[in-house]
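Note that one protein chain of the assembly has been removed; the remaining protein chains are unaltered in position.
The letters A and B name the chains in turn, as written, and every chain counts its residues from 1.
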Amino acid sequence: MSRFEPIAKLLAKDRKGHTLPRELYVSEEAHQFDTQVMLKSVWLYACTVAHVKNPSDYFVFELANNSIIIVRGRDMQVRAFWNSCRHRGAKICLEQKGRAPRLMCPYHQWTYGLDGALLAARSMADDFDKKDHGLNPVAVENVGGLIFICMADNPPPIDRVKADIAEQIAVYDLEKLKVVVQDDYIEDANWKLVMENNRECYHCDVGHPELISVLGTYGFGKGLPEDGEGDVVDDRDYDALVAAKREHWRSLGIDHDLIEFPDGWWHRVARLALANGAVTQSIDGKLACKKLIGPFTEPETSSLSVWTQPNSWHHFCCDHVVTFSLTPIAADRTLLRTSWLVHEDAVEGVDYDLDHIAALWRATNTQDGHFSAINHQGIANDGYQQGRYAVEEKLVEDFKDFYVDRAKAALKDAQA
Amino acid sequence: MSRFEPIAKLLAKDRKGHTLPRELYVSEEAHQFDTQVMLKSVWLYACTVAHVKNPSDYFVFELANNSIIIVRGRDMQVRAFWNSCRHRGAKICLEQKGRAPRLMCPYHQWTYGLDGALLAARSMADDFDKKDHGLNPVAVENVGGLIFICMADNPPPIDRVKADIAEQIAVYDLEKLKVVVQDDYIEDANWKLVMENNRECYHCDVGHPELISVLGTYGFGKGLPEDGEGDVVDDRDYDALVAAKREHWRSLGIDHDLIEFPDGWWHRVARLALANGAVTQSIDGKLACKKLIGPFTEPETSSLSVWTQPNSWHHFCCDHVVTFSLTPIAADRTLLRTSWLVHEDAVEGVDYDLDHIAALWRATNTQDGHFSAINHQGIANDGYQQGRYAVEEKLVEDFKDFYVDRAKAALKDAQA
Partner (left out) sequence: MSRFEPIAKLLAKDRKGHTLPRELYVSEEAHQFDTQVMLKSVWLYACTVAHVKNPSDYFVFELANNSIIIVRGRDMQVRAFWNSCRHRGAKICLEQKGRAPRLMCPYHQWTYGLDGALLAARSMADDFDKKDHGLNPVAVENVGGLIFICMADNPPPIDRVKADIAEQIAVYDLEKLKVVVQDDYIEDANWKLVMENNRECYHCDVGHPELISVLGTYGFGKGLPEDGEGDVVDDRDYDALVAAKREHWRSLGIDHDLIEFPDGWWHRVARLALANGAVTQSIDGKLACKKLIGPFTEPETSSLSVWTQPNSWHHFCCDHVVTFSLTPIAADRTLLRTSWLVHEDAVEGVDYDLDHIAALWRATNTQDGHFSAINHQGIANDGYQQGRYAVEEKLVEDFKDFYVDRAKAALKDAQA
């Protein structure tokens, strides 16, 4: 696979604690490699079970030229198929989401069941066998209600991620939630820069005034209680605060130790104490939905966060859940998809207001879009050289190291 | 010519009765190959003589980066030249069509005759000879009034195409017609998919309600009278219908046997019986122009259709003619140019109405643009695999086989 030889050379220039070589961030070759090799070798977060809540609901997940149908069967199982008809290849599901009792190709009406089996195809020769022409499946896993897909023929292990995440988010019971807002926001930056941006709060003090008023900057890689670096005095305060709260969390059954990207794995799970009396991740810290979810009967001053490599993060509050996924569109364009979920029985206008629930992360997403864009532009400059991460950017390093490791492995597999 | 080595490998993956490998449809490399090699090795339909009706009329035919001037001389001959000044290369004719007594470059006013000879060039050195600097000619053939061009130095044979088509369309006398509408419509699909779409009516029942009410679906590759496949009962009906009509056609001098892409050639000619009492290809089946053309003195319930590989089709009705040409603009964009012609003596508002005459094919083109676009999108998906054509898609196979044959031959020539 000599066409990715330049990528191998670039990966060899990776330096511990430093940003990647320019071409890995900005070149068309790296975009081709990422979307055709690297990102096809790993599990990607696609959506929640609430996005395909009922039988026949489908959700289309796209990455560069690839399109995958995620669909709920009548047996309530969630399955995934390539969104390409087995006849002449036309795209079958044209909307980003919808409901379809059958998957029918709009070009010549070839018709498939929700399990992918070809049910009808007119005018085919006698030796044509429908059994050989079902929709091609894609690997899919339900991680406590978070749906991950993998485009590889032999997907990597996911069992520990599944166990660790499912254990902690189970109380929020995603099957009982509904999606009330979904924002598709395109950032003018390479997806890896959007990820790096997500993995540090070194830019939060100046860059995200709304966010830090509710969350503080702890737990987003800045002044981690566990690493003892950064602003030491505040860390002690935060440690004390968390220690005091854990007793309360234990009483609710939601206290767990931090899970911090275990060796060889790709997930982080942390309960965070909110700041300034906030009881949820809303623009004013006040409840975003009156109908509480999970085990909560009272507003709760903490939230649970889940991060996965290489493309998602999620926040579980006592009244709503917000999930984020990233997918590259082009070398310098990335889709950030944000979904807000509330209890399925909550009523719009009574229990929640869409503008209020979405305001905090909309503001934050817009700010981050700007930062990622100027990061991309500056890296494209010949004057760029690999720079050193700050102490507070340890989770950025974790992402970058994951990327380099998986990229090298995927390249080796592709060449084998 | 090692740069097209990947194309040779893709062509080797061609499977009888199946669609092409993905990259041949969607890759930039295939677009470069098609526009620089394959399509330059064959004859392409450009326009009719009616598009350059009078001396000094020119019509610019463009394919990707290439631009060719087709111009009528004072001797009524139609000639073709590359649209690039021999001085510093500027484009000479900037409008898609127009009239020019001389071809004058707008940059420095070098001036050429309608035969391409350089007539004037200021301030050139003494050893400059105008005779050596005429416009570079492009091969051109007048096929019964249909103008074909070929960008190759040694164009392939065209004599049988010319004889077969000219014989049947002569009665419509294109020199006596005028172009009254021309639509340039860009489809978001590779040109080969737009061609494949044109070569079958397997999608017509659901996809083209307007079209089938007037034409039925016969003769467009669906339930061909000749192949005995498809909806057999209807075919028998259609066979009987045609048999009954041929006596009438003989009396008009317009009865001919079907010409069905003869071995090694690239044309199909068929007279089709219209459906539901239609007398022309209009949105309501009623006459689109009161002034009849050719040998017709009464409305006629049939039309003559001509298809050529790789880029055109044409329908000749008793009251008007409609011609279609395809040219690739980008790997995923194709220009579909549709022209409607009527008798030169017909008067707008009296004999014909522009909206009425164009309505049927405008609706059909728009529907086909959608189908080709979703076909392209689905093929770009990694889940695509080469699919099997239906029995009714035999003419699609004919196109695909032509493409593969000519592509292989052109590649061999390019490498020689």
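Here is the rule we go by: a residue touches a chain if its C-beta (ideal position, glycine included) is under 8 Å from a C-beta of that chain, and two chains touch if they have at least 3 such contacts.
Computed from a prediction, not measured in an experiment: that's the story for all the values here.
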{"item": "Of B:F81, B:F148 or B:F316, the residue in touch with the unshown chain", "value": "B:F81"}
{"item": "Among A:F4, A:Y202 or A:Y403, the residue in touch with the chain that has been omitted", "value": "A:Y202"}
{"item": "Residues of chain A in contact with the chain not shown", "value": "17, 19, 22, 26, 196, 202-203, 206-207, 229-230, 371, 374-375, 377-385, 387-392"}
{"item": "Interface residues of chain B (partner: the chain not displayed)", "value": "36, 40, 65-68, 81-92, 94, 106-109, 121-125, 128, 133, 136, 138, 151"}
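Keep this in mind: only the chains that are shown with their structure count from here on.
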{"item": "Centroid distance [mean C-alpha coordinates] between chain B and chain A, Å", "value": "48"}
